[in-house]
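Accompanying notes for the structure given below.
One protein chain is absent from this view; the other protein chains keep their places.
After this line comes subunit A, so read on.
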Amino acid sequence: MSQEVTDADFKQQVLEADGPVLVDFWAPWCGPCRMVSPIVDEIAQEHAGKLKVVKLNTDDNMQTAAQYGITSIPALYVFDKGEVAKTIIGARPKPALEKELADYIG
C-alpha cells in the first residue's frame, strides 16, 4: 500500500517533494477507486524510485480536494515541482495508465 497524505502534510509530502509525485484521490465509498488503487500500487512498485505514489482520502481531506477542483474520483494527479503536471480522471485499465504515465515511469 502506498503512503496516505492529508491536508496537513500535503505541502511537505507532495508540493515540496524532489521528484514527481502521483496523488491518487479516493474515498471509501467509491467503487471504481477500489479497482484503481491496487493497479496504482502495482505501477508504483514496478517503477520504484521513479515516481512517488501517495493516496489522499477526499472525505477526510476536503480542503486539498477542493483546492485542486476535484469533482470526480478516482482522480490521479501528477505533481512536479509543486505544480499539477498531469491529470487522469476516471478508472483506467493498467496498460492505459502506464501509457498515460509514460513520461514519469518510462
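In the analysis below, a contact is a pair of C-beta atoms (placed from the backbone, for glycine too) under 8 Å apart; a residue touches a chain by one contact, two chains touch by 3 or more; residues count from 1.
As a working rule, contacts and distances are computed from a predicted model.
UniProt lists the omitted chain of the complex under the protein name "Thioredoxin reductase" (options: "4Fe-4S ferredoxin-type iron-sulfur binding region signature", "Thioredoxin reductase", "Putative ABC transport system permease protein" or "PLP-dependent lyase/thiolase"). Of the options A:5, A:30 or A:44, the residue whose C-beta touches the omitted chain is A:30. From the set A:43, A:56 or A:73, the residue in touch with the chain omitted from the display is A:73, counting the whole complex. Of the residues in subunit A, those that touch the hidden partner chain are 27, 29-32, 34-36, 39, 58-59, 65, 69-73, 75, 89-95.
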